[in-house]
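Below: the structure, in structure tokens.
And now, chain A:
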Amino acid sequence: MSEEKQSESKEAAKDDLPPVIEPGVYGELLEKKKFKVQHLGMDAMGVEMIEVAAESLLRVAEYLRDNKKCQFDLLVSVSGVDMVDYRLSVVHLYSLSSNESLCIKVRADEKEAVPSLMPIWPAVDWHERETYDLMGIIYEGHPDLRRILMPTDWIGHPLRKDYVENDPRLVWNRR
Partner candidate 1 sequence: MSDIQGITIERDIQSEDMVVNIGPQHPSTHGVLRLVTTLNGEVVKNMEPVVGYLHRSKEKMGENRTFFQYQPMIDRVEYLSAFYDHYVYCTALETLAGLDIPKRVQYIRMITMELNRISSHLLWFGTFLLDLGATSPFFYAFRDREKILKLFEDISGARMMYNYYRIGGLNADIPDGWIEDVRRVINELPKRFAEYEAIVNKNPIVMDRCIGIGIINTEDCLKYGVTGPALRACGVAQDLRKTNPYCSYDEVDFDVPTSTDGDVYARYQVRIQEMYESLRIVHQALDNLPGGEPADIRKLQAEYDAVATEIKEAKKRVIVAQKQETEPEPADVKKMEEEPPELDKDWRIQGKKKVNMVSFKPPVGECMSLVESPRGFLGCYLISDGSPKALRIKWRGASYSNLSILPSMMIGNLYPDLMAVFGSLDVILPEVDR
Partner candidate 2 sequence: MSPVGNENRVLSGLVEIGRGLATVMSHFGREPVTLEYPEVMPDLSTRFHGRLCLLTKSDSTDLCIGCKACARVCPCDDLIQIEMHRDENKKPVIDRFTIDIGRCIFCGNCTEVCPVDCIKMLSDFELADYSREALVLDKFDLNLPGEASDQWRVEHGLEKTVK
Partner candidate 3 sequence: MTVGLNVMNPYQLPDWFIQLHVWVSENIPGLSFIDIMDPWQQALMLFVWGVVLFVLISFGVAKPSVVFMVLMERKVLAWVTQRKGPNRVGPWGLLQTIADGVKLLFKEDVMTPGQDKLLFTLGPVIFFLPVFVLFALVPFTGAIAQDGEIVFGGLLGIGLPVGALLLFALSSISVIGMVLAGWASNNKYSLIGGMRSAAQAISYEIPLVLAVLAVVLYAGSMNLMDIVEAQRGPLGMFSWFGIFLMPLSFLIFLISSIAEVNRIPFDLPEAESELVSGYNTEYSGMKFAMFFLAEYAALFVMCALTVVFFFGGFMSPLAGATLGGIHWTSTLVGTPGLIAGLSLASALENMLGVASGSVAPWIIQLEMVSWMVLKIYFFIFFAMWIRGTLPRLKPDQLMGFSWKFLIPLSLLNIFMVSFWRMWLPPVKDLESMVANFTQNMPFGIVWALVLVVGIGGFCWFMSELQTRKLKARFTQS
């Protein structure tokens, strides 16, 4: 399976065309409802991935939570991913009724900001704080966005690829 994928991507690179990705169940559903969604195919576990633009994130999330066909009521995790050029905020959802998972990716804009999912899933509270703390993604609309794992006076966001280890500005590194 994975080799196929690899060869596919190699071919795609040869033809200089983006690989054609079939929309998944939920992506299709969202597209029908006229949401702007970019399909990213399935991940290795068979979980559908979609990329959503920051401005339509909240509406998509609300739809995914409330629609009878989706009912993604349990938020599993929020992770920030540093793709060197840009930062992603990845949300994993789980549905208690259909036992399906879904992965939503949101690209952070120039100000490293994405809308907070607090109104939809209050469970993101600590997850978004953690992602802000470690990745520096600012969640607009989060009521209490501050560091959670690192000390409050820490400089920089450790999980970013451009993070300076042993930053001399920190007191304990000057010793």
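Candidate entries met the following condition: all candidates are chains of the complex that A comes from, given by their letters.
General remarks:
The criterion applied here is as follows: contacts are C-beta pairs under 8 Å (C-beta built on N, C-alpha and C of every residue); 3 or more make two chains touch, one makes a residue touch a chain; residues count from 1.
This is a predicted model, so every value here is computed, not measured.
Applying the touch definition to chain A and the options 1, 2 or 3 in this complex singles out candidate 1.
Residues of chain A that touch candidate 1 in their complex: 1-3, 5-6, 9, 43-45, 47, 49, 73-77, 79, 81-83, 90, 92, 94, 96, 99, 101, 103, 121-123, 125-127, 130, 134, 147-151, 158-159.
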